[in-house]
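What you see is the complex with one protein chain gone and the rest in place.
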Amino acid sequence: MEKFIYAPEIAKLGHVALVTENLEKSLWFFKEVIGLEETREVNGTHYLRAWGDFEHHTLSITAGETSYIDHIGWKAKRKEDVANFARLLEDAGTDVRWIADGEEVGQGEAIRFELPSGHRFEIYYDMEKPAAEEGRKSVLKNQVYKSWAKGVSPRRIDHVNLQTSMDNKEIVQYLTETLGFKLREYFVNPDDVQVASWMSVTNLVHDVAMMTKKSTGPNEMHHIAYWLDNSQDLLRAADILCENEVGFVGPGKHGISQAMFIYVKDPGSGLRVEIFTNSYLIFEPDWEPVKWSYDEYLKHGSTYWGDRRRDDVNRDQPVKA
Amino acid sequence: MEKFIYAPEIAKLGHVALVTENLEKSLWFFKEVIGLEETREVNGTHYLRAWGDFEHHTLSITAGETSYIDHIGWKAKRKEDVANFARLLEDAGTDVRWIADGEEVGQGEAIRFELPSGHRFEIYYDMEKPAAEEGRKSVLKNQVYKSWAKGVSPRRIDHVNLQTSMDNKEIVQYLTETLGFKLREYFVNPDDVQVASWMSVTNLVHDVAMMTKKSTGPNEMHHIAYWLDNSQDLLRAADILCENEVGFVGPGKHGISQAMFIYVKDPGSGLRVEIFTNSYLIFEPDWEPVKWSYDEYLKHGSTYWGDRRRDDVNRDQPVKA
Amino acid sequence: MEKFIYAPEIAKLGHVALVTENLEKSLWFFKEVIGLEETREVNGTHYLRAWGDFEHHTLSITAGETSYIDHIGWKAKRKEDVANFARLLEDAGTDVRWIADGEEVGQGEAIRFELPSGHRFEIYYDMEKPAAEEGRKSVLKNQVYKSWAKGVSPRRIDHVNLQTSMDNKEIVQYLTETLGFKLREYFVNPDDVQVASWMSVTNLVHDVAMMTKKSTGPNEMHHIAYWLDNSQDLLRAADILCENEVGFVGPGKHGISQAMFIYVKDPGSGLRVEIFTNSYLIFEPDWEPVKWSYDEYLKHGSTYWGDRRRDDVNRDQPVKA
Partner (left out) sequence: MEKFIYAPEIAKLGHVALVTENLEKSLWFFKEVIGLEETREVNGTHYLRAWGDFEHHTLSITAGETSYIDHIGWKAKRKEDVANFARLLEDAGTDVRWIADGEEVGQGEAIRFELPSGHRFEIYYDMEKPAAEEGRKSVLKNQVYKSWAKGVSPRRIDHVNLQTSMDNKEIVQYLTETLGFKLREYFVNPDDVQVASWMSVTNLVHDVAMMTKKSTGPNEMHHIAYWLDNSQDLLRAADILCENEVGFVGPGKHGISQAMFIYVKDPGSGLRVEIFTNSYLIFEPDWEPVKWSYDEYLKHGSTYWGDRRRDDVNRDQPVKA
């Protein structure tokens, strides 16, 4: 099929690079409570992934003076897509910075750039997929680590949810037209203005969501999400969080995305983490984005059932992204 | 992005067209026991789908003298892909038959053709997505029917598994090179010959699998599969099947695909149905197919744990496809 | 062991007799949404039970001008215990009314009396245990009906929770000293006064609970509870309630009793029903009642995790008992 010429495409969410003002607490939270595995530590940066993540890391954690998201990494579909995206982004007036092979541990050449909102994205293709060492390695050939080794024990990273004070449609347009995300679901405010959008390049309902909140900054992180296979795993997670005395909101079920959720904050960085399961997959290429009016959003879209609180974990200032 | 030229692509498994020698029993099984919803009945063909299937049907059932699979429908990614696939297939020496708009109820123009093994495939793009009528309609805007209305109550169709007496690699090559499926996992016999392959165009581990069994015909159906959201749903399904006195094999967990399974036969047609959950998703564009040696296949690949029987439901002659 | 003389003992909670101001709605709720089975209907009273309840009924529903609980039936451990309880109660100054064999359908001779709070109790021993009719009968010899036939589909009745404006300790003393219930858990108000108590004669943490609320009447029903086998069944129940547009509070987990809960009101009578699972069993004869201080109650005892709302379903006036 060499005769075909493809637009560059994003294949999947790769990883989130977190800087934390309390490294010890963040490592305790992500390794002991959530139960992520550490691939390795290089120059003070800890590279973590879930037991079912194949690539070198889906979360990196580095100490810093303040907590923020350094960048969000996306894997391109083809090796040449990295350079093609660079060209396409520069043509669209976006500044692109090249990251050399190995500058991010485990990763090949990549580009970094900012969304109009200021959120920092990275696009890469090459990434090591190291096997687990003996003792932590799964007996299954298609699974990296043994599952259920520690804590909540999610299978894999799922999505990122971004927050901005800017116009929702403008940022969504950038994500869909420039980066190829497809709009899956969205809701509008009482004035019928689009204020929250769920988008994906995969069969997931969302790899990325964009929430508009006037009272916030332009580039903030609403949450990152890790996936569990079963809804009961989420109830087990609730028990584990309680026993570790880490507060959370949930469990509950969203109407939008049909997913069960728990929201919990990393006590080190303040980064909100969604523990996420169920939901549905979209295979339809002719998917019509599902629009939720504000009333529908309030009635079923936000919390279909379960814990409706927005305080505690959810009210506090999110970390910058 | 008009400047890019794309090869035709399959987006997803659409539906399976079943002919049954006992319509009444098949309808009882699929509607009451499995719990599929009937979209409508036209000229003796019953169009069914699960509560979370969006398109007009994922299973059609028609009475016949013998039971067989008439065809397996695949949805193309773009409208023009149907004609592009026709051209590409004919170039490759495959006979293509055009199906007029509406010839299959709910469906636009489509093509039908045979794999080298004789399995009949259909490629379509346009398909109605009818809403459910009041009373059966979900309160959720992104869900078609209420869930849990009857029986096992799966969310959606998941995959098809084909069986052939022919060389496995030859058929897999056709599926990957001509139709664009990607090989995800496979196992070899003691002579290191590939005999079973799992392939997908989506993020699922497989939309289609191909099993080679010398003692069978060239074009048979191993099973079709419907998806449940949670592993406990499968245990509930086991209770329901027992209470309906329909024999089955399972529950168990496959190593290959990491999925939980129950195999149960439609007592009307003899078509084997897999009730399927958990498994994992593949987002990596640079996925290396997982090879299971025969020993690995026996140890963990086939049945990781659970019911290992191959008799009863599994030993009998499958339906032709 | 004829030489031993036993005090009369209560063996278990038998049934709740509900009078409803909207029979049609109550029957829809308990039969279609909750999924109880109807044993039979005699003179306008509908006798219901769950698929795993062995006795003739665990809930009876009769139309009335107002909604209230007519009585709560308890099964004695031995046939002679009914008369022995009558004697013992009369000695203690309680009025006892005899109910003739068959006066309550399916039930032998029984006694009725009031707690000091005015809640009406019944003690019986003989009760029919009718088999289910063909079609609804389980294939299992130790189970009455097929499970999962309709709605939430609980296994059995679990407990009753009573509410009173009276002194908690006084009513608890009556329940423990006169009727033989053992105190399992309780909590106190900020003044260290006992205000809520969980008691049982079985291995359950509670067959009956007594809540004191100054602003209520002396004899009210906080809720009745039906049991599900698994925590995921409760999440399925939440989906079913949403699809039936019946509001509810939950899911959540209580610290006291360690049980998962959903509270939902019968829209016909206003009777609150707890859908209940998990919890723990007490086998220790030397159990020390677990005391929760008011702070402990607020922190972990009431809602360990999950939906913390007390409005909607929980704020409204309960039915009289």
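Letters A, B and C mark the chains in the order given here, with residues in each chain numbered from 1 onward.
Please note the rule applied: a residue touches a chain if its C-beta (ideal position, glycine included) is under 8 Å from a C-beta of that chain, and two chains touch if they have at least 3 such contacts.
All of these numbers come straight from a predicted model, not from anything done at the bench.
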(request) Check each of C:G44, C:G93, C:G135 or C:P285 against the chain that is not shown and name the one that touches it. (result) C:P285
(message) Using the document's definition of touch, tell me which of C:K31, C:R155 or C:K213 contacts the absent chain.
(response) C:R155
(request) Over the whole complex, note the residues of chain C touching the chain we left out. (result) 1, 3-7, 11-13, 52, 54-55, 75-78, 125, 129, 139-143, 155-156, 185, 202-204, 229-232, 255-258, 278, 280-281, 283-286, 290-292, 296, 300-301, 304
(request) Spell out the interface residues on chain A facing the chain that's missing from view. (result) 138-139, 146-148, 230, 232-233, 236, 239-240, 242-243, 245
(message) By the contact criterion defined above, which parts of chain B meet the unshown chain? Give residue numbers in ascending order.
(response) 230-232, 235, 238-239, 241-242, 248, 250-253, 260, 300, 304-309
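Keep in mind that, in the parts below, only the chains that are shown with their structure count from here on.
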(message) By mean C-alpha position, what chain is farthest away from chain A?
(response) C
(message) How many angstrom lie between the centres of chain A and chain B, each centre taken as the mean Cα position?
(response) 31
(request) Compute the distance, rounded to whole Å, between the mean C-alpha positions of chain B and chain C. (result) 47
(request) Could you tell me the distance, in whole angstrom, between the mean C-alpha positions of chain A and chain C? (result) 45
(message) Show the residues in chain C shared as contacts by 2 or more other chains, in ascending order.
(response) 230, 232, 239, 242
